[in-house]
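Note that one protein chain is taken out, while the other chains of the complex remain in position.
Coming up: chain A.
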């Protein structure tokens, strides 16, 4: 076989629709009969998009993600992999057949559950994290891009049934990644339904909360030195003083300065740079990172949702007496710009004179 034909066969095998589940292949609608009066329309791509994934691939998927015992029926998995947009396509080609079950409701429940688990986990792990960074971290852990990535890694991309929706005046376009993102959310909701809240939390932990998120890059400052000063004053400590610890090559083309920021005798942070200002800036950033990114060790983690019962039934029923000590609330960050809206730029409002002039101008 030549190289090109091998590539073609490889692509075809990746896109192949399983024929083992079909009653007849090629399907009746695909066969052209010259004697029939009826016009012949058949689009192979639409037909392929309408076929449900085979039972074997659905059960294999359930086992691959460790839910072989939880999702016992292939129909449940099929439901989790069917996006709401698929209904449009199905109704177009099979208007008389009953509509397939979709993951819309499950995805909504799953999204809320994932948000709950991520928020409590991140808040318990990093008690001093600023609120906006906490929100960004939650988005990073369970947001749309991560959910789409998780679906890809699970191998759900070939099982997804959806239909591309163009932009309408009332709704934005539906993207493949958004349709894919609904699958892990629906699976979380299914685990919650079939088992319990703690099982759903374990599922979220293993697929979402163990992923790699760079929190340092999310903590940004407009003026870290000023932010540090305000924070230190808030904690009733001595004002920060920066001291040059090490330097080399001051008059060369690549100097290195190492600056430490001290509050009294305690070193808060250290930074390097090719200029004194840069080194001091990094030292201030480092000190604030050391404060905000203090992490609770995993064996001391106390999650509020662990107070829910881990057995099936009423979720508000009190669980067996386990010691739950609520974690300490971290110190709120010091906001050093007025009213906490320093980074939000509102559109410029017209002054009274400008408004009057506009009104009088339109009248005249």
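Just so we're on the same page, a contact is a pair of C-beta atoms (placed from the backbone, for glycine too) under 8 Å apart; a residue touches a chain by one contact, two chains touch by 3 or more; residues count from 1.
Note that contacts and distances are computed from a predicted model.
Chemist: Leaving aside the chains on screen, match the unshown one to its UniProt name from "Ribonuclease P protein subunit p29", "Large ribosomal subunit protein mL43", "Mitotic-spindle organizing protein 1B" or "Glyoxylate reductase/hydroxypyruvate reductase".
Modeler: "Large ribosomal subunit protein mL43"
Chemist: I'm checking contacts with the chain that's been left out. Which of A:50, A:70, A:89 or A:154 qualifies?
Modeler: A:154
Chemist: From the list A:96, A:210 or A:314, pick the residue that touches the absent chain.
Modeler: Reading the full complex, the residue touching the unseen chain is A:210.
Chemist: Looking at the whole complex, which of A:51, A:84, A:119 or A:139 touches the chain that is not displayed?
Modeler: Considering all chains, including the one not shown, the answer is A:139.
Chemist: With respect to the chain omitted from the figure, which of A:64, A:295 or A:359 is a touching residue?
Modeler: In the complete complex, the chain left out is touched by residue A:64.
Chemist: Just one of A:164, A:246 or A:359 touches the chain that is missing; which is it?
Modeler: Missing-chain contact among the listed residues: A:246.
Chemist: Please identify, in ascending order, the residues of chain A that touch the omitted chain?
Modeler: Where chain A meets the chain not shown: residues 10, 13-14, 18, 20, 54, 56-57, 59-60, 63-66, 68, 135-136, 139-141, 143-146, 149, 152-155, 157-158, 205-208, 210-213, 218, 220-223, 246, 248-249, 252, 256, 258, 272, 343.
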